[in-house]
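Supplied in structure tokens, the structure appears directly below.
One chain of protein is taken out of this complex; the other chains stay put.
And now, subunit A:
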Amino acid sequence: MIADRLQRIGHSTISTVAGFGRAGLMLFGALLGKPDFRKGFPLLVKQLYVIGVLSLLIILVSGLFIGMVLALQGYNVLVKFGAEGMLGPLVSLSLLRELGPVVTALLFAGRAGSALTAEIGLMKATEQLSSMEMMAVDPLRRIIAPRFWAGVICMPLLALIFNAVGILGGHLVGVEWLGVDAGSYWSAMQANVDLYQDVMNGVIKSLVFALVVIWIALHKGYDAVPTSEGISRATTETVVTASLAVLGFDFILTAVMFGG
């Protein structure tokens, strides 16, 4: 009974560690070696479009609404203390430090991550990866690498766009609707937001999230059981694992950046 349970724990530990190993090997194989810009650049541009540009709409809409809700909730609290002039810093700091990178990463995992896993899983199931290998073309370099770099480049940019739109959304609700003074909204924001402490830390966060999400998405697709059931499971796993990983890393990074 106990031996049984121990064995099961051991088995799942070993398979988890082996999964990490395979994921590492995949990334290693994809990124190691001399990049070929002549062939690589068009592939990268295409993936920047698929991963980045096609994610823009969901990022814009979510950013706008999150900014508007933040302003609404923040105003209700601040107005009790007569501090509604601080609405600008409240909205911008919440977005830059936390909500921007985190929500972007979560949306990215749902929109682009799941699509990547499904795409690569399908390529595996329909033997496209195998046939590429038989044509002496390395699928890691050809398929995985451009998607990885595109994700790493896109995510911080998407997070910055999310922040900008969110701050505009806060302005829309706070200033246009609730009547906060426009001058104090912007000037208090300018006085309280620090380029390095707030903006750059947010960018660093979203770079880390980008690495985590895109790595998980690519690995789950590449490692998927090549059946329709296996692909659907891998897609779900990507969204769940990547979201949890983002939240976990966010806590660690926040503790390091703003903890002391």
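Going forward, a residue touches a chain if its C-beta (ideal position, glycine included) is under 8 Å from a C-beta of that chain, and two chains touch if they have at least 3 such contacts; residues count from 1.
In this section, contacts and distances are computed from a predicted model.
S.K.: Name the omitted chain as UniProt records it, choosing among "Heme exporter protein B", "Twin-arginine translocation pathway signal", "Tryptophan synthase alpha chain" or "ABC transporter ATP-binding protein".
M.R.: "ABC transporter ATP-binding protein"
S.K.: Out of A:Ser15, A:Ser131, A:Gln190 or A:Thr236, which is the one that touches the chain we can't see?
M.R.: Hidden-chain contact among the options goes to A:Ser131.
S.K.: In the whole complex, what residues of subunit A lie against the chain that is missing from view?
M.R.: 39, 122-123, 126-128, 130-138
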